[in-house]
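Note that this complex is displayed minus one protein chain, with the remaining chains in position.
Our next item is chain A:
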Amino acid sequence: MIRSAHRTRRSRRAAGAAAVVVLALGGCSASGTDSAGDAPSGTLTVFAAASLKESFTALGERFEKEHPGTEVTFNFGGSDALAAGITNGAPADVFAAASTRTMRLVTDAGDTAGEPSTFARNRLEIATVPGNPHRIGSLRDLAAPGLKVVLCDRAVPCGAAARTALTADGVDLTPVSYEQDVKSALTKVALREADAAVVYRTDVRAAGDKVQGVQFPESAEAVNAYPIARLDNAPNPAAAKAFVALVRSPEGRAVLSEAGFSAP
């Protein structure tokens, strides 16, 4: 008796879940070839650039809600470190990088399934301590003597972009530190150990009132494109496909633009 009641309840729940999946698949018309057998389930592992942390975490929660039975785990970090992990066999399903160069490291190794596509763009912004006590108004102001500025290391995309913008403006800047990723650069300003950092607009927005953003025109010289791709040896290809579709959907774009990204 009890057993059969239990079973009924469970099967009803399963039917409900299937209905949601069917609805969700209907929504993701980009992947119209999906059959019901490809309904995403299980764990999805996404390697994503550190700057995507807030928006992808939000998208991951939506994904889990839209596809019950799935669990999204993220590995956020410097794009290069993530690319190195993937080319060395880390079991990931999706890779979202902060630059086309880092994505190319993975595509060159033949580790992506299909062509990567650009899903967002990011611009640089100067992050200063709240109130901007040093009255930083441009990239040139960062070269003022005595000012402690941190940049990302040239090895990571935000550092390469900052270098491009500084060169475009002819600014000769010696920072106190080349940080290993954009979040560490931002942390130095949030803790007021540095007076300013050149980071992404999205990071300034994510930091809330801990830092103050200063836009500068040269940031147009160094716009980062964010490519996303499914990976060739993805343990969960169905979920990978659905997640990429969600990121590129109008819904995904809305979350990304909320975080400060511009359209691809």
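Observations on the structure shown:
In this text, contacts are C-beta pairs under 8 Å (C-beta built on N, C-alpha and C of every residue); 3 or more make two chains touch, one makes a residue touch a chain; residues count from 1.
The criterion applied here is as follows: contacts and distances are computed from a predicted model.
Selecting from "Chemotaxis protein CheA", "Molybdenum transport system permease", "ABC-type xenobiotic transporter" or "Sulfate reduction electron transfer complex DsrMKJOP subunit DsrM", the unshown chain of this assembly corresponds to "Molybdenum transport system permease" (UniProt protein name). Considering the full assembly, A:Gly78 is the residue among A:Gly78, A:Pro116, A:Pro227 or A:Gly252 that touches the omitted chain.
Checked against the full complex, the candidates A:Glu125, A:Asp153, A:Asp203 or A:Glu218 give a single residue touching the omitted chain, namely A:Asp153. For chain A, the residues in touch with the chain missing from this view are 78, 80-81, 84, 148, 150, 153, 155-156, 175-180, 184, 187-188, 191-194.
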